[in-house]
Structures are given as structure tokens and as C-alpha cells.
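Below is one structure; the comments refer to it alone.
One chain of protein is taken out of this complex; the other chains stay put.
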Amino acid sequence: MIIAVIGNSSCSPEEAKLAESVGELLAQRGATIICGGLGGVMEAACRGAKSRGGLTVGILPGQDSSRANPCVDIPVVTGIGEARNLAVVKSAQAVIAIGGSYGTLSEIAYALKGNISVIGLNTWSLSRNGREDDSIIRVRSAVEAVDKAISLAKRRKNYEIASLRSQ
Amino acid sequence: MIIAVIGNSSCSPEEAKLAESVGELLAQRGATIICGGLGGVMEAACRGAKSRGGLTVGILPGQDSSRANPCVDIPVVTGIGEARNLAVVKSAQAVIAIGGSYGTLSEIAYALKGNISVIGLNTWSLSRNGREDDSIIRVRSAVEAVDKAISLAKRRKNYEIASLRSQ
Amino acid sequence: MIIAVIGNSSCSPEEAKLAESVGELLAQRGATIICGGLGGVMEAACRGAKSRGGLTVGILPGQDSSRANPCVDIPVVTGIGEARNLAVVKSAQAVIAIGGSYGTLSEIAYALKGNISVIGLNTWSLSRNGREDDSIIRVRSAVEAVDKAISLAKRRKNYEIASLRSQ
Partner (left out) sequence: MIIAVIGNSSCSPEEAKLAESVGELLAQRGATIICGGLGGVMEAACRGAKSRGGLTVGILPGQDSSRANPCVDIPVVTGIGEARNLAVVKSAQAVIAIGGSYGTLSEIAYALKGNISVIGLNTWSLSRNGREDDSIIRVRSAVEAVDKAISLAKRRKNYEIASLRSQ
């Protein structure tokens, strides 16, 4: 199971703590973490995962792996800049968003377009034409985020296998 | 000057009418239109532009130009799927968003990340951590949208030329 | 009709002259030129086209249009680096390769994979397992290159329309 953790490359100490807890819990539950591979929330989540023996994948925007944070096990060098945001979420069975700015918003949008669940911790809220869009599943703690992400990811995984079998 | 018009590939008659007016007005003001090249808002904007002799560019997600709407003059076939959303907005000096779903939201996010002005007609509203993000410039009519877009695009164009000269 | 002209961003005076002639002839025949938007062969082809009133599209790798050569009418800013090579050739009904290094080689490969004709002027030769691959159509002059490109592009255009009608 692969879960994406998305958020800013520079973040507050509170966000970093939250991301690190999310990383720890995901690793304990056996999930591989995928992220954008840079600093801030991404680095904190990877650090948490590594502290529990987890596996981490960083989908990097640039031309080489030198900018990957030191807790990325598998740096994927895309060379396609911010268009790599699509790959970060599409590779996951569920997405946990922590805080985040416009890059994170583009990832949330891509995930929702692809029917991939987004669990939000202090992140964006959306409304369209005055009506709230409640597609982002709001939670209040790292534990709740990881519980939701894993149960939704399992459901998606089963759905994908069923689709494949019916082809 | 290149202005992006973004929105859904299927849209209401009201949105289509709005998009067509935006296309007409942009063409009258001499702007080239760039869009995702498909139907709905994109097609209506291109149709409006063509009715006034404008030039239209469609940045297509797929493998060939056959899905371009019939009012696209220059179909750019990217082959990179929804990652082409980045190119739609980055090629423009300003962006007009009309309605729109998650694909449009990813384009708004990319534009705001790149400091490209987004003018919104009945489109997404954003807030972060309970605080409203008012980066999208809200307008109520096609005329107002085009006025804003062109004046902001001119400012950006001058800024880019100044940056270039100072290098 | 859109024809891609591909080649190095720095080139010899002979290659530049050849590319300029190709651009002139394509514009005279009514074709739009698409290229990678930078210097060298790309710039020379665009300059030739503009001298005959042609239309030029540059598919740029970077983050803004400031690096487009001055003869590009429509700078498309992809933000996806060298992955934009795919879009350069996929947007064309035929490709003319003039000289070129590894970037050009990747474009030739993408074109051939997509069954888009490649006409070569002093460019790469390919062989596989000791057997020559003669997919690149070799010509010796700008006139011959443009003649071949336009007749093959017409055939492809008709083929695409036929495919579309039979869907």
C-alpha cells in the first residue's frame, strides 16, 4: 500500500511534528510513503517513516537527486518540474494533506479528479459557486489521518483489483 | 498577449454563453486565447474568439489532435495527460476561470503558484486553515473579466521584460 | 498543417542557413512551424518563416517565455523540461530534422514511435543489432525536405480525418 503525504517544502514546527507522526504511524502500519521528495512536510514525514523502518519514495521535480531530503530511500528524478505533482498523488491509494500552499492545492485537485481520497489536516477548504465542496475528509490528529487513509486505501486497492479482473 | 481561459469540458448553457463572450472580447482586444483545447468552456471561448477573427491555441492532453474542438487554430498535442494543465496557465500572462471542476482547480493552483493573475467568474473559492484566500480576483461579467485580465497581463508583460533586461 | 523543425540550440552557419531556407519554404507553402522555441536551428527556422509571413510556435522547456527566440509568435511555456520534446513532434504532421544532438535524437525517436514521418538533413543514422533502420527519410536540400514533409503531412492529415470519421 502506498500513501502520499503532501504539504509545503517549508513549514511550521507544529506541521513538521504532525507530519513526522503521520510518517511514523504509516510505517508502523506497513505503508510505503510517497511524497514530493523535498523539505518541510515532505522531509518530516519521511523522517518519521524511517524512524520506524518504513520505505520512502520521493518524486522530485528537478534534474538530479541532489535536492532530495536525506530520508528519501528512492529518489525518482522526473525532470518535469511541478507537473510531477500529478505523479505524487496518482501513485497513491490515498493522500494525506498537511497544511500546504498552492503546490499542495494542485495535488489535492489532481487527487480528487482521479477519485483518490484526500484526508486533510489544517489544509485547504474549497467551495464552488458559494457551495461548500466537502470532498476533503477533515481530521484532527495524525492517528485519525492514518486510520482514515489506510482504510480508504484498502477499499481502493480492492476496487482496482476488481476492475482488473472484470476486464 | 496570451490569455488562458479555463473551465470544464462540459458546462451549462449560461457558462457557455459567458465563455463565448469572453472569447469575443479577448479577440477584439487583440489577445490570443490559450486553453485545454477540448469542449465545454474551452470550445465556447474559442468559438467566440473565432467569430471576431482571433487566434486560438489548444493544449491537448492526449495523443493526437482529433479531440481538439473545431475552433482551435493551433492544436498542441502534448501526450502528457492532465499534466498539460501546467502548460495551459504558464503560457498565459493572465487566466480567466469560468466555473470549473477539479481540473480547473489544478490550473488555478498552478497559476497562483506561478504568480499569474487568476480572474474568476462563478468559480472556486479557497480558504486555508479557516482563513479566506482572496488571490482569485472575482468579477461578475465577461466585460469585467476581460478588462481585468488584459490590464493585469500588460503589467506582467512589462515586469517580464524588465526582469529580462536586468539579467 | 503543422510541421516540426528540430535541431540543436547551437548550430553551424551552414545548418542555420539550411534551417532558415526550410522555414522560408514552409511558410510559403502555408505551413505553421512548431519547434522547441530556443536558439540555433529553431531560431533560424522561425526567422525564415517570419520573413515570409509564416506563423511560428515554440514549445519551451522552462518556466517562462523569456528564453523564446525573438521569431516565435506563440511561446508555449510547458514547465516540463526536456519532456516537452514529446509535444514538439506529436503536434506535427511531419518532422524535419536538421543536424542535431541527443535532444534531437529523442525527438526523432518519439516521432517514429508515433508513426510521424521524419525527414533528415545531415542528421542521425540508426541501426539496430547491426541492421540499418531506414525510417528517417534522407534528403539533401531544403527544397527536397519541405516537399517531402508537406506531401507526407497531407497524407497523414487525410489518414487522421478518415480515422475520425470511422469512429
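Each chain gets a letter, A, B and C, in the order it is written, and its residues are counted from 1.
FYI, a contact is a pair of C-beta atoms (placed from the backbone, for glycine too) under 8 Å apart; a residue touches a chain by one contact, two chains touch by 3 or more.
Since we're looking at a predicted model, the values are computed, not measured.
Q: Thinking of the whole complex, not just what is shown, which of A:Val5, A:Leu86, A:Leu112 or A:Leu126 touches the missing chain?
A: Residue touching the chain left out of view: A:Leu86.
Q: Of the residues A:Thr32, A:Asn69, A:Thr104 or A:Ser125, which one touches the chain left out of the display?
A: For the chain that is not drawn, the touching residue is A:Thr32.
Q: If the hidden chain were put back, which of C:Ala68, C:Leu86 or C:Ile119 would touch it?
A: If we include the chain that is not displayed, C:Leu86 is the one touching it.
Q: Can you list where subunit B touches the absent chain?
A: 63, 79-83
Q: Can you name the residues of subunit A that touch the chain not displayed here?
A: Residues of subunit A in touch with the missing chain: 2, 32, 34, 55, 57, 59, 63-66, 74-80, 83, 86-87, 90-91, 114, 160, 163-164.
Q: Please give every residue of subunit C in contact with the chain that is not shown.
A: Spelled out for subunit C, the touching residues are 80-83, 86, 99-103, 105-106, 108-110, 112-113, 122-130.
The rule is short, and it goes like this: only the chains that are shown with their structure count from here on.
Q: With centres defined as the mean C-alpha position, give me the subunit B-subunit C separation in Å.
A: The separation of the two C-alpha centroids amounts to 27 Å.
Q: What are the residues of subunit B that contact at least two other chains?
A: 80, 83, 86
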